[in-house]
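One protein chain omitted, others in place.
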Amino acid sequence: MSQLWHEIRHTPLLWLLVLAPLVLVAHSAVPDAHTLLFLLSVLAIIPLATLLSHATEAVAARTGDTVGSLLNATLGNLTELIIALAALRLGQYTLVKASLAGAIVCNTLFMLGASFLLGGLKYHVQDYNRVSARLQTSLLFLATIALIVPSAMADADSVAAAPDFMQDLSFGLAIVLIIAYGLGLFFSLKSHREFFGSAEHASASDEAPWPLSVALATLAAVTIMVALVSEVFVESVQQAAETFGMTPAFVGFIVVALVGAAAEMTSAFSGARKNRLDLSVGIALGSAAQIALFVAPVLVLLSYVIGPTPMDLQFWPGAVIMVLVATMTAIIVTNSGRAAWFVGVLMLMVYLIFAMTLYLLPPKLL
Amino acid sequence: MSQLWHEIRHTPLLWLLVLAPLVLVAHSAVPDAHTLLFLLSVLAIIPLATLLSHATEAVAARTGDTVGSLLNATLGNLTELIIALAALRLGQYTLVKASLAGAIVCNTLFMLGASFLLGGLKYHVQDYNRVSARLQTSLLFLATIALIVPSAMADADSVAAAPDFMQDLSFGLAIVLIIAYGLGLFFSLKSHREFFGSAEHASASDEAPWPLSVALATLAAVTIMVALVSEVFVESVQQAAETFGMTPAFVGFIVVALVGAAAEMTSAFSGARKNRLDLSVGIALGSAAQIALFVAPVLVLLSYVIGPTPMDLQFWPGAVIMVLVATMTAIIVTNSGRAAWFVGVLMLMVYLIFAMTLYLLPPKLL
Partner (left out) sequence: MSQLWHEIRHTPLLWLLVLAPLVLVAHSAVPDAHTLLFLLSVLAIIPLATLLSHATEAVAARTGDTVGSLLNATLGNLTELIIALAALRLGQYTLVKASLAGAIVCNTLFMLGASFLLGGLKYHVQDYNRVSARLQTSLLFLATIALIVPSAMADADSVAAAPDFMQDLSFGLAIVLIIAYGLGLFFSLKSHREFFGSAEHASASDEAPWPLSVALATLAAVTIMVALVSEVFVESVQQAAETFGMTPAFVGFIVVALVGAAAEMTSAFSGARKNRLDLSVGIALGSAAQIALFVAPVLVLLSYVIGPTPMDLQFWPGAVIMVLVATMTAIIVTNSGRAAWFVGVLMLMVYLIFAMTLYLLPPKLL
């Protein structure tokens, strides 16, 4: 515990942690002050994300980059899962799907692109394990196909207004994706794990590492805090954003995704700055693949239990296009296993094109 | 001949060969017993396919994997060609196109994926000649463009209800594709053949090889038998399948393709299990490329002579999407020239997504 306390005292940013309980108090006291709650929750998420990132790194230092980034991606996506579950219970499936697609695109393009850029500004060229990146992008490609094929073929046939078709198919696809994800984990962590280790870097041990128990306890506690604050954030963001003149599509796909991924981003960027790009790639692509092949399918299956009606996997065509382009970009970019600042710029610009389009899209969507 | 007889006596599976003439007899006797004929013909195709595969391997042992897999792919596609010719004469162009697209997708995803999986369960990692795979996938890519561009641009222009447009264009495209296929053969077998040899494996000579004459005679005889039995199969499959509750689309694209490719699959899988993955890749992708760049164009040209009206190259959009996705998957997957079981799983899952979609698609199609 003393290391944790020491860290908080010496990192002024972490003093903002005091905002986290404040957000929850404010939310009870003035639930309609959307703009205030929005600003407070964004400010509170930042130090929580920082702390989460430190704790994850402490765990990763003992488990290696592969397991560390899986852990990080999973904890990061816990937030998304919790938010989505709340929306799922209310039957707000459009919101659920927007946040899922937004998270995939944000992780694949923004988080990875910014990692490449930030790392590239410090190191001339950075190498990473391309086998690992290829596994994640292949999984993403499979998920993209699962999103595209049903819509496209139903379209092509111009029949399938039949609602059962989409519903039954989505159920089957969800199970296929979950199995693929499970087998992918088994493949990378067990059966062929020698291909997925990162080029053992000098393990970032510039600080005395936290004991494992402290790190894990911090991880758990901070994740819960992030989830609570995130819920306030999501509730307030739509109305606050309209105050700032943003379209709902822009908020749903861009703003929510960026804030929701704050914790993972802090870890990914910090990994890039420490020349541990495998950690960054693992978090960014691993998290995207996990959302596409695990979180989304699990939500489909859960919708049969807790939702008012079953949720299907038919996404807004614009979202499908974004996921497809993001996946193709990731496949092309990670092919070489080598990064430089301009690669990051290119990925960020693809993301910028999406953001601009959504920002300007006439607000009838969602 | 004694080797052939010896092989049949010692392989219980081959005793099923007796079913082949039985199918033909039953077809004459009870032409309307669709379910019986369907089951009999499937059972008869299996031993024929096994024998065909042994004969091909015997030839390949003397010619090397490149020529061997070309031979195998060509003989395998003879069946498809014979079936398609029967349908062509009757003007059943939708059936012809479905069987062509189904065969391309089946070879590219199922046959290659299952080869990777079966090989990968025995060998930790398998390498194959990626230059060779790249040639085949490039040819497939060209064919896919030939399928997509005319439809897409006619669509984009929303003019070309003009039937002449599609007809004239298809004629031109057919000739382009045949020339490309011919030049591709010249390139890989003659001009740059040193790039296409496989990493000379220990030539699978665990058994005394058949004499070339026996092998070639067996090849010819079995191919004819397969063609005859296949015709019974195709006639009975649609009605039998409906008895089992399958949609026509599922039967046309999946069931017919799987059974039709049984012979090639046996060879491809056997190659993978013997760590001769170049043979598997050559058969799977070579056969797909041959259908797309040779069989389909030849059928278009022949339709001017033997069909009631000329056939064009405009496919059902759902089929175009499947061929496009299959080609992109093959390009991405074969990029590394290295296979493991999970790569096979991924390809099979893409195929499974297609199969599920077709199985559930409301039956109005085809």
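Every chain is named by a letter (A and B) in the order it is written, and numbering of its residues begins at 1.
Basically, a contact is a pair of C-beta atoms (placed from the backbone, for glycine too) under 8 Å apart; a residue touches a chain by one contact, two chains touch by 3 or more.
Everything quoted here is computed from the prediction, not taken from an experiment.
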item: Residue among A:141, A:196 or A:316 touching the omitted chain; value: A:316
item: Given B:70, B:103, B:180 or B:277, the one touching the chain that is not displayed; value: B:180
item: Residue, one of A:50, A:144 or A:329, that touches the chain absent here; value: A:329
item: Residue ranges of subunit B at the interface with the undisplayed chain; value: 134-135, 138-139, 141-142, 145-146, 148-150, 152-157, 159-160, 162, 165, 168-169, 172-173, 176, 179-180, 183-184, 187, 191-192, 331, 335
item: Residues in subunit A touching the chain absent from view; value: 124-125, 316-318, 321-322, 325, 329, 332-333, 335-336, 340-343, 345-346, 349-350, 352-354, 356-358, 360-362, 364-365
